[in-house]
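With one protein chain held back, the other chains of the complex are shown just where they sit.
Order of writing sets the chain letters: A, B and C. Residues in each chain are counted from 1.
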């Protein structure tokens, strides 16, 4: 990409090379990776658990918490992509398909489901 | 992209339009979105919780579970992207930076940390 | 107990008999039980994820959500107790010991850690 940020496919390749070079592939079983994904999502949640909604919305102005948020976002995405690589799931295609299904399932003007 | 799968930025725009059209933005506070992200990651984990490692590795050959995996992957990515949109975090840049830090932190040939 | 509510040890025995009678013991490995515990904790969180702090505090006045909260509390406790049974951990003794350590670690009048 023009600004030097790699796309999802490139990040998946880098993650695969990183793990392979260190012999971590033996641990990267799908069941382990999905556990790690949920653990990392909870570590991101942990940053917010005692904050008010207002403090949470301003978290990127907090010089101590902002880099932790970015770090945990990276971990969540890393395990999501490694999980998808291990199982041959295309996360972008999965999300595109889901949005299309949700367009039909939750028509504009319908009642809010709050669990989409 | 050439095969018709949108990239992350395009998915973030679609998710933003989807929520805005339904008036869901009021619920999409960062603290709520990170809770939803962790809930969705657990729903993905739930599919695997009673499986052996071998059954888990073969999950995409299971016609009942495979679409559930794709559906939950989509949900995890959806909330991760909406969380990042709400806070102005670039998830791809965050992961690229993290991989670079980890290259230094875990040199090839070092001892396995199992928590990278 | 006098009011007819069983204590933790009695609940552990009932859970053990329930699983054994159904042949579920083969699935109740510690790694599976801890995954199930975290999944159930997330299902409890899911009830609250879109609520304001005020709505969350009043959840037991909501005739639709109150029984769901009790049901998920039961599931969290069930998997915590089954996990402890499987590994021989005494959860009440573990918590009593932790409170004693925390009395020393966080003296009254100290600064709030927010992660105790």
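Just so it is clear, a contact is a pair of C-beta atoms (placed from the backbone, for glycine too) under 8 Å apart; a residue touches a chain by one contact, two chains touch by 3 or more.
Predicted, not measured: the structure shown is a model, and the values here were computed from it.
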| item | value |
| --- | --- |
| Footprint left on chain C by the chain that the document does not show | 5-8, 11, 14-15, 18, 21-24, 27, 29-32, 34-35, 37-38, 40-42, 44-45, 47-48, 51, 53, 56-57, 59-60, 69-71, 73-78, 80-81, 83-84, 86-99, 102-103, 106, 108, 110, 112, 114, 116 |
| Absent-chain interface as seen on chain A, which is shown | 27, 32, 35-36, 38-39, 41-43, 45-46, 48-50 |
| For chain B, the residues touching the chain missing from this view | 35, 38, 42, 46, 50, 52-53, 114-115 |
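Assume only the chains that are shown with their structure count from here on.
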| item | value |
| --- | --- |
| Classification of the chain B:chain C interface as same or different, half of numbers criterion | same |
| Chain centre separation (chain A, chain B; CA means) in Å | 3 |
| Multi-partner residues of chain C (at least 2 other chains) | 35, 38, 42, 46, 50 |
